[in-house]
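A protein chain is absent from this complex, but the other protein chains hold their places.
Letters A, B, C and D mark the chains as written, and numbering starts fresh at 1 in each.
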Amino acid sequence: MLLEIKDLYVRYGNIEALHGVSLTVDKGEAVTLIGANGAGKTTTLNTITRVPPPEGPKVSGGDILYNGESLLDIEAHTIVQKYKIALAPEGRHIFGNLTVEENLQLATYARKDTEAIKADYKRVYDLFPRLVERKKQRSESLSGGEQQMLAVGRALMTGCDFLLLDEPSMGLAPLLMYDMFRALKKLNQQGMTILLIEQNARLALQFAHRGYVMDTGEIVAHGTAKELSENPDVKKAYLGG
Amino acid sequence: MQKYSVPFLVVVLLVGLVACAQTGFMDLYIQSIVLFMGINIILSSSLNIVNGYMGEFACGHAAFMAVGAYVSSTLNVWLFTQDKFFGPPVLSPDLALYFFPVVLLAGGVVAALAGILIAIPSFKTRGDYLAIITIAANYIVTSTIINMDSIGGARGFMGMKKILFAMSDTVDLPWILIWVVISTVLTIWIIRRFVSSTYGKGIIAICQDEVAAEIMSVNTNKMKLIAFMLSSGLAGIAGGLYAHILGYINPGSFGILKSTECLVMVYLGGMGSLSGSVISAILFTLLLEVLRFVIPWMDTVMHWAYLLPDGYHLSQVWKWVFIPMILILLMQFRPEGIMGNRELSDFFPKLKKFYSFK
Amino acid sequence: APKEIKIGFNIPLTGDIPKVGEESKFAGEMLKEAINAAGGLEVGGQKYKLNFVYADNESKAESAVSVALKLIEKDQVLAIVGPNSSKQAVPAGQACDDNRTPMISPWSTNPDATLNRPWVFRAAFLDPFQGPVAADFAMEQFGAKTAAVLFALANDYSKGLAEIFQADFEKKNGPGSVVAFESYGDKDQDFSAQLTKIIAAKPDFIFLPNNYNEVALIVKQAHDLGWTGPFMGADAWGNSELMTLCGDDCKGQYFSTHYAAAGATGATKEFIDKYTAKYGYEPADVAALTWDATNILLKAIQDMGSLGNDLKENRKNLRDALANVAEFHGITGTMKFDAQGDPIKCAVVVKINDNGKFEFTKSVCP
Amino acid sequence: MLASILQNIINALQWGSFYSLIALGYTLVYGVLLLINFAHGDIFMVGAYIAFFVATFFLSMTTLPGWMVLALTIPLGMILTALVGVSLERIAYRPLRRKGAHRLYVVITALMCGLVLENGNLALLGASRKSFPELIDKVVYTVGTVTMTNLKVAVILSALLTFAILQFIVTKTKIGMAMRAISYDKFAVPLMGIPIDTVIVFTFVLGSAFAGLAGLLFALSYPILDPYMGAMIGWKAFIAAVVGGIGDIRGAFFGGFLLGFVEILVVAFFPSTYRDLIAFSILLVILCIKPTGLFGVAKTTKI
Partner (left out) sequence: MPLLEIHELTQYFGGLCAVSDFSVALESGELVGLIGPNGAGKTTVFNLVSGFYKPTQGKIIFKGSSIAGLKPHEITGRGIARTFQNIRLWNHMTVLENICVSQHYNMGYSLMDALLRTKRYLKQEKRIVTEAMNILEALDLARYADEVPPNLPYGLQRKVEIARALSIKPSLLLLDEPAAGLNSADVKDLISLIQRIHREFDITIWMIEHQMTVVMTLCSRLKVIDFGATIADGTPDEIQNNPDVIKAYLGDDAI
């Protein structure tokens, strides 16, 4: 078991956002998390990466184990540096005052493996050729979709082996969305573990091996992708009938 | 009946204060605290329009105070007193009583016009760049005054006390107290009406998302102009009152330090909370005075407990160490100011019934 | 009847010239202790303890006004000693005059402090007298035909004296003989541009009617800019802190002042010795002037004959008594009072010798 | 005439150097936290006092020659001043940041910290001024009627050097990039594996250390220290930083010199009372023409 979330309770101030969430991700798996707006999906990912307050939530119960080690007392930057877990956050959060290139470069902040970095650049630029064209542009003037590419590209540049993606397809044109999912699939096949949040449940279940369905801070269903796509409740609520 | 409770209270307050002053129940010292409280309330709540409701960071409030102070002082001195520079009074000093509000208002109007000086750059500039423009405007105003030798230049302007004497010679009442209370109440009333109208909420929209405001039909430039002018106009009135209370003004009293005092009161109270501004102005004024007594007392206690060497005494300078420290602490506990952006009535919903004070 | 007499001191304990406030306070304390030790001040056969309230005006004009108001309204003092600097004495004088409380400034030399103010008095000579003293001395000592002036714009004293000096010097040496007349603002630290202008105008000497703290900076910067000529100062130089701040740069310069501690005799020496013993340094002008001013005030209180219960009445009587003091023998010399209530007394010019002591050079009497 | 213009250029270079040095610290902290660190002028003042105490300590305790004392005072002063800056960050700003307070509340806290430093100094050390010892023998070079001192040369060179160092750090190194990134979006910074607090502390160390250097140089050039010496120059340096384009190192550097030149030249050609009036009017005009300062880049609002 690579990642194991055990009975996690999480709160923002006085509001409890997760009430006992448990889920597991195995090495090399692609797992998706689907659910209605406000279900707590983003909260789950932010908790795993230990995003600090004020944005980050506070864990009030349960545990997050990574390779058997608890992540609860680890600082956010160590999660990336040492545990190699990267997150492409919801809302992109790119560094608008830096150029596209600098954004990518910054993600290699703690890395020393020059060769691997080079390979990663190539991988990202191959995945999103549009970023090559925009290399020197201040990233805040990118179009919405371009920014999304940058956010995913940046997460890859941290040299992670566990990738958390929060609605990566948001605002992407269909062509690009499919391209990106194909590329992610390839990454996954090369051994990258992926945990994905996606509003487009059909696409997500097509992509992932397994899935969890969240609702108001709880896991309400889980199973293999195939099981979930055939589950009548899931079909009705998330697959549009 | 409840509808009139607030106006009624205001009248009671005014009459009560005047009676206390008149009977000597409230000595001049207490009176002066009340006066400064009033002025601070006007200053903080007027700055709150721009810094709280509209979300700009204007740091030059004292400049408008200065404009109001100088305009109303010179007008009054020119009209009603014998002055070295302006010569004999133009009108009989008996009239000072009736013209005082007009002159005060004139100061406010000129200050509002000076407000345009920063309102226009604000169309294009936002945030910290606008903050600088306001600081620069503050320097420009004070140094313009420094260069006007006829009104005393850097050395200040005096003679306003005579106006107060002229007023109480005509009718024996504590006039300045009356005017301060009336101005304070009017200020709160105007601001409250402004920001609670859909029209005035335009500036709150600008604060939260200017792009959305502009797209949703708010004429942002016009609203900014109104907000800046209203804010600086009221500061001008506060300045006029301040000048007459002290009887002496000089450009140094309207520098950046005074402006920061206004800033502190606004943020201490909470951005966009009118009751917050009022409360913080009162607290701030009281704190200043209370420490005056607390420090010697602390000195005694600490010497008694052998915490201080014999030769060292806590001087009043410590006041200006304690006040900022208290404020820093307060900020740590309430990082959104005393009231956040809520009003008293949000905390005590029952008050709403009485809130026809609109 | 009240058993004590309360007198307020409106002095700069912090701000630009804290040493001035300190010396004023010490002089006041010394006098108070001496009199209270003897049972108090005798007025009309009754002894009153003295109570001195020292309030800090931060060396700011606006604070001086609010301090005056506070002393008058909250502390209910009978009279006020200070402020010292004309920058504060001019506005505070207005406040005292308006509120009908007697005030006596020990050290203010600007005429406006007392002009047309029946309630305001002083113990120092006036700048219309001091300006010509400085001009004459410089002409004689340096053979000066031209002069330059650098003054503080926001200071009534500095500006007033600069103007008086300019008028007088040009009267004596022809128009344009003051070749540079430069000013600076509050809290300025860099004077290089003004000094560059002054040095380029090649004056025979530079007149600096400024507070001692600024003098130190100006003199040093002038030397950095290559100025080697003499400076001439005025009474605001006269402070023991001048030399700690200015060091070697000020040695050899002259300034006009109220008294010279070195070589004093009689009551003056007694005062100096007592002060030095008590506080560890030699008192400068302001201590002596505060001593005199307070004594004038106490003398007037005694002249009143008796103290009533009504503070307003007492203040009024005290004012009248002060106005009636015709002559006073103080430790800074004998003063006669003119119709305005200003003293007529002698000035001295001192040289700062190589040990950094203020050495008596010359006395000038009106 | 020419000579006095030259002389004034030298004067302006020296005066501008101080504005630059202080403005650099402002801009550095602003560039990271968008925090107008209003305490910076007072940290500069503290730097001068620290230098004073360090120098007098060595002078009274040892028999080292003046230049040695200076050589020791520079690094020690910078380190101690940096400590002060970092403490402010730890005690006052960081908790607020953690609580997600509006950034203007941090600004107000900074203002308050400045007041505490100023008045705390006054209350503890008394109102009398300190006179800074002359550590190196002043050498006045005269060419014609134009004079220059060794100290002025040192001041100007220090400003240049500081600028070069900071510019390099901010634009060319990863930590510099991280500093800029923090200013734009704090949320995502740790997600890149960047220890955000370390970067912020580093920024405060840099900013305050150079304020310490500025304080020392200032004390050498204007050897009278008082608790309020940093207030005015601090405000003005901040204005200079913004006119240059706040957050940009070049902006602070040139902004500082611009203000220095304007001030000195106004005094050189007009009555000195017009200095602030003209200087600030010019700055206002610059900001009206270029609303984000000389080097600042407008933030594009993406809709």
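One rule holds in what follows: contacts are C-beta pairs under 8 Å (C-beta built on N, C-alpha and C of every residue); 3 or more make two chains touch, one makes a residue touch a chain.
Because the structure is a prediction, the values reported are computed rather than measured.
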For the chain not depicted, the shown chains it touches
A, B, D
The one of A:L142, A:L163, A:L196 or A:A225 in touch with the missing chain is A:L142
Write down which of A:D161, A:D179 or A:E218 is the residue touching the left-out chain.
A:D179
Touching the hidden chain in the full complex, which residues of chain D are there? Just list them.
303
Of the residues in chain A, which ones touch the absent chain?
34-38, 130, 141-146, 148-149, 167, 170-179, 181-182, 185, 199-203, 206-207, 237-241
When the complex is taken as a whole, what residues of chain B touch the one chain not shown?
190, 193-194, 197-202, 204-205, 208-209, 211-220, 226, 272, 341, 358
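One rule holds in what follows: only the chains that are shown with their structure count from here on.
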Any chain that touches chain C and chain A
D
Pair of chains with maximal C-beta contact number:
B-D
Could you please state the distance in Å, as a whole number, between where the Cα atoms of chain C are centred and where those of chain D are centred?
37
Approximate Å spacing (C-alpha centroids) for the pair chain B, chain D
32
Where does chain D touch two or more other chains at once, residue-wise?
99-100, 122, 127, 273, 275-276
If I count partner chains per residue in chain A, which residues reach a count of at least 2?
none
How would one label the connectivity among the chains shown: line, ring, star, complete, or other?
other
Which pairs of chains touch each other in this structure?
A-D, B-C, B-D, C-D
Over in the complex, which chain C residues touch chain B? Could you list them?
13-14, 56, 60-62, 65-66, 69-70, 73-74, 87, 90-91, 94-95, 98-99, 153-156, 159, 185-186
Would you mind writing out the residues of chain B in touch with chain C in their complex?
27-29, 32, 146, 153-156, 158-159, 161-162, 165, 246-250, 252-253, 315-317
Contact set on chain B toward chain D in their complex
51, 57, 121, 124-125, 128-129, 131-133, 135-137, 139-140, 142-144, 146-147, 153-154, 211, 256, 260, 263-264, 267-268, 271, 314-315, 317-318, 320-321, 323-325, 327-328, 331-332, 335-337
